[in-house]
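Of the protein chains in this complex, all but one are displayed in their positions.
After this line comes chain A, so read on.
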Amino acid sequence: MTSALDESDKEKTRSVSVDLNNDASLLIDIPDALCERDKVKFTVHTKTTLSAFQKPEFSVPRQHEDFIWLHDTLVETEDYAGLIIPPAPPKPDFESPREKMHKLGEGEATMTKEEYNKMKQELEAEYLAVFKKTVQVHEIFLQRLSSHAILSKDRNFQIFLEYDQDLSVRRKNAKEMFGGFFKNMVKTADEVIISGIKEVDDFFEQEKTFLLDYYSKIKDSTAKAEKMTRSHKNVADDYIHISATLNTLSADDSTKVEGRVASDQELKLTELLRYYMRDIQAAKDLLYRRARALADYEHSNKALDKARLKSKDVPQAEEHQQQCLQKFDKLSESGKRELTSFKGRRVVAFRKNLIEMAELEIKHAKNNVTLLQGCIDLLKSN
């Protein structure tokens, strides 16, 4: 199924981040995507005034794995150690609506045609929502990159946007080279290393404490929000069954108990939380890398002392120590910048999302009120 998303659609769905596509020198969007069984093919469309690119406007087809490749190469680039790498978009997951479709098919015999059609409609809408969500998340990833002063100039990023052949060859090579080594290290050790380091800088000390705590809280909130949204969906589904059965029951009592509870506002909140959970993980990764650099620096100090004691290889040790110090300072400097701007970004995004959510709740409730009042009046007048 192909889905062309127009601008207004995207405006509505863009909730986790402020509008990133501001800089006209490099504009990226995903105007459409194709869903074939498990695989989603995104069309990445770029408009640019930069000379680094061969053409001013072009489109390429990309798969989810290509995005992951891009993310991983960025993470593994030493030069970017001091930056927060935008979190990779999650894999498209159509499991839930697909399972429901399956169940619906099995239960088709037990329900009326009308009920079946309604449920089918609901499921198709759910499917579409998942689809739109995944497109949006992939799009935002690219836009975060394009709006970043340093990352937007990355060569691999440009290849990703431009290269009109299949990227899968490159992806294989990359895997062989890095072998996921760095990723594994980050996953297992970061918490321990970050909390274990003796911090000299107040700013980083605070950030560390804050991020570690906030991460666990937001992870919890995300999970709880997901559960709540699922419950809400169940209630909405029940109402479909009820209204269908009521309609078949009494011809004169044409009650449309359409107490349809719209759960999109909750979906928004869940999405926001999930996105920032990943973003905070990315920030933690930055802290980790800096902590590693600090550890390296401390090691190099010790090595230097040793060398001086033994009066052996002192110049190399000194140079090594200098390099470590420089790396650490560079990381600290850029890290501070990144984390500060991250803070601001997060606050702005939350604000936008919470406002939208509240407004949606109010709008839907008002609609429900009108609908219910109409039903009541109709029934009373009969």
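General observations
Operating definition for what follows: a contact is a pair of C-beta atoms (placed from the backbone, for glycine too) under 8 Å apart; a residue touches a chain by one contact, two chains touch by 3 or more; residues count from 1.
Definition applied: contacts and distances are computed from a predicted model.
As stated in its UniProt record, the chain not included in the shown complex is "Sorting nexin-2", which appears among "pantothenate kinase", "AP-4 complex subunit epsilon", "Guanine nucleotide binding protein (G protein), beta 5b" or "Sorting nexin-2".
One chain is missing from the display, and on chain A it is touched by residues 210, 213-214, 217-218, 220-221, 224-225, 227-228, 230-232, 234-235, 238-239, 241-242, 245-246, 248-250, 252-253, 255, 257, 259, 343, 347, 350-351, 354-355, 357-359, 361-362, 365-366, 368-369, 372-373, 375-376, 379-380, 382.
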